[in-house]
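One structure, as structure tokens, below. Some questions next.
The complex appears here without one of its protein chains, the remainder shown in place.
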Amino acid sequence: MQHFLSTADWTQEQLDGLLRLAADLKQDPIQDRLRGKSIALLFLNPSMRTRTSFDLGMQQLGGIAIVLQPGKDAWGVEFKSGVVMDADAEEHVAEVAGVLSRYCDLIGIRAFPLFQDWAEDRNDPVIRALAKHASVPIINMETIVHPCQELALMMTLREKLGEVRNRKFVLTWTWHPRPLNTAVANSALLIASKFGMDVTLLCPEDAYRLDSRFESAARDFTDQAGGSFQVTHDIEAAYSDADVVYAKSWGALPFYGRPDEEWELRRKYRHFIVDEKKMALTNKGIFSHCLPLRRNVKATDGVMDSDYCVAMDEAENRLHVQKAVMLNLLGL
Amino acid sequence: MQHFLSTADWTQEQLDGLLRLAADLKQDPIQDRLRGKSIALLFLNPSMRTRTSFDLGMQQLGGIAIVLQPGKDAWGVEFKSGVVMDADAEEHVAEVAGVLSRYCDLIGIRAFPLFQDWAEDRNDPVIRALAKHASVPIINMETIVHPCQELALMMTLREKLGEVRNRKFVLTWTWHPRPLNTAVANSALLIASKFGMDVTLLCPEDAYRLDSRFESAARDFTDQAGGSFQVTHDIEAAYSDADVVYAKSWGALPFYGRPDEEWELRRKYRHFIVDEKKMALTNKGIFSHCLPLRRNVKATDGVMDSDYCVAMDEAENRLHVQKAVMLNLLGL
Partner (left out) sequence: MQHFLSTADWTQEQLDGLLRLAADLKQDPIQDRLRGKSIALLFLNPSMRTRTSFDLGMQQLGGIAIVLQPGKDAWGVEFKSGVVMDADAEEHVAEVAGVLSRYCDLIGIRAFPLFQDWAEDRNDPVIRALAKHASVPIINMETIVHPCQELALMMTLREKLGEVRNRKFVLTWTWHPRPLNTAVANSALLIASKFGMDVTLLCPEDAYRLDSRFESAARDFTDQAGGSFQVTHDIEAAYSDADVVYAKSWGALPFYGRPDEEWELRRKYRHFIVDEKKMALTNKGIFSHCLPLRRNVKATDGVMDSDYCVAMDEAENRLHVQKAVMLNLLGL
């Protein structure tokens, strides 16, 4: 039994197989291959695309999706082991995982980090605890990585660029009023490097570098796949000749859990917004973002409404890649 | 591609076709005509009947319904164009409409007005923005009109009265502790007038008149269809010889967004409750309401539990007419 917790655990060949299956499903979306199968979808955070695409995707394959919001419509959950459960949580992940494994064939979970202690959150403790106690495959619907988003991104890049090896992929930090999760940024590094792209991480200063685990992985994966990885704080250099600009905002890890202090840094970098002038520096590059996106904050209306914006394609491809993941994990 | 935003955009013949289809579906409710099709249902406000009847109706036709609550389980949405999105909304309607159009074949939305500025709300900006950015048909699940309720009402009137032309239809304002949406009242005028009824709007004083756009439409539609339209503040005159009493509470538009001031008016009109004594003035008339209804506030227990109350039939017919709307918009 394999989980889908991070693409780092999957080979490039396996990921490639998922993408080929996704392309087939895009051509032939309504099938009966998961009749009688079911997935429990646990959302500890809001969702629009992930919720819709998993629920719809499962049903388009003939299966059943159950959406639960622990702490809201379902009981709050304790994820740590050995705790005397005197606090708010009424239920332990051991039982949640065990019971849902009895009911359903798959479990998906969205569990953003808690934004208190990165040393703890960087180990992805919530989904790891769920996977430990479950007897069915677990799917990551965004924790500190977002592997379904990665697949959708790579599917889109291939649709638009064909072969992606050694194409210049720029991951740019953007402005946002609050310090957000690094998950999609971490994930963008993982997938672009795994497929051998020339990856540039653009961020305002070193405080916005990503966790060493992900930067190192990017370096290793590009080494293996014939790409390259570099970090820069120079906007113009980064955008120059880019084939892909991928935008995301995230919080500075050295200030993790201290948003007021982080604000003093962040406030200076509003100009990292993706605009048409910056995009003009690229090699007729395409632009994408995982969405949701605050218009005229992370990217301008001009960029979002341009022909080179493929964010909508990437969002659509979430549906297809996730159906591929569910089929693969169930061996169907 | 046609949306279902307001019956004012549909001809009486088209609406008639929807009602005939609904009658067929009432006889033969479980079908497979929407297999593999899907609808996204966006609720910005609470719902019981609308939620249940759309979700159930889609599934009874073999399709898939995805229920989303933007701002609660899904991200908050900005509906205005050109905004620098520095406020609460994480996502723009352009992306919501675009992405859901990629996933689903239909989108329904419930978006009550904001009760701040009627000059703005009267243009129905939320659903208009959604329709502008969507590439699939949009269904109005109640904004400043409630066209699905209209169809259910007219289906019920025909079931009970047969031909409705020149039957006396009284829309009466009723008491409620708060100033509510005018949508169902606006809609009652539209549908009763479109089908040539003799329409009387009964309200306590001119401050409770409906927006001129809807009163004018009622006048125009009755002119075209051979009915009549009048406004009165005289309870006894209104109920006399009525064939249909349709009740709804709404806020006084001149005090829109100022509920405390409106209360000074409202507090005097508790006696507009629909009771058995008033109903005795009618031409053995039937009574209905869109529900939810506060018993003994808007109408008495005696009226609600009477043989002439057809509110339950109207509620049931929501299911049938909405299935007809979905089939029609998808050309199936």
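We call the chains A and B, going by the order they appear; numbering starts again at 1 in every chain.
Everything below uses one rule, namely that a contact is a pair of C-beta atoms (placed from the backbone, for glycine too) under 8 Å apart; a residue touches a chain by one contact, two chains touch by 3 or more.
On a predicted model such as this, the values are computed, not experimentally measured, just so you know.
Contact with the chain that does not appear here is found for just one residue of B:V145, B:A242 or B:L293, B:L293.
When the missing chain is restored to the complex, the residue among B:E159, B:D275 or B:E316 that touches it is B:E316.
The omitted chain makes contact with just one of the residues B:F43, B:F79 or B:F221: B:F43. Shown as candidates are A:D32, A:E95, A:D234 or A:D305; the residue that touches the absent chain is A:E95.
Residue positions on chain A in contact with the hidden chain: 35-36, 38, 40, 64, 66, 68, 70, 72-75, 78, 81-86, 89-92, 94-96, 98-100, 102-104, in rising order.
On the side of chain B, the interface with the absent chain consists of residues 29-30, 43, 46-49, 51-53, 55-56, 59-60, 69, 72, 177, 291-297, 301, 304-305, 311-312, 315-316, 319, using the contact rule stated above.
To be clear about the criterion, only the chains that are shown with their structure count from here on.
The mean-CA centres of chain A and chain B are about 40 angstrom from one another, to the nearest whole unit.
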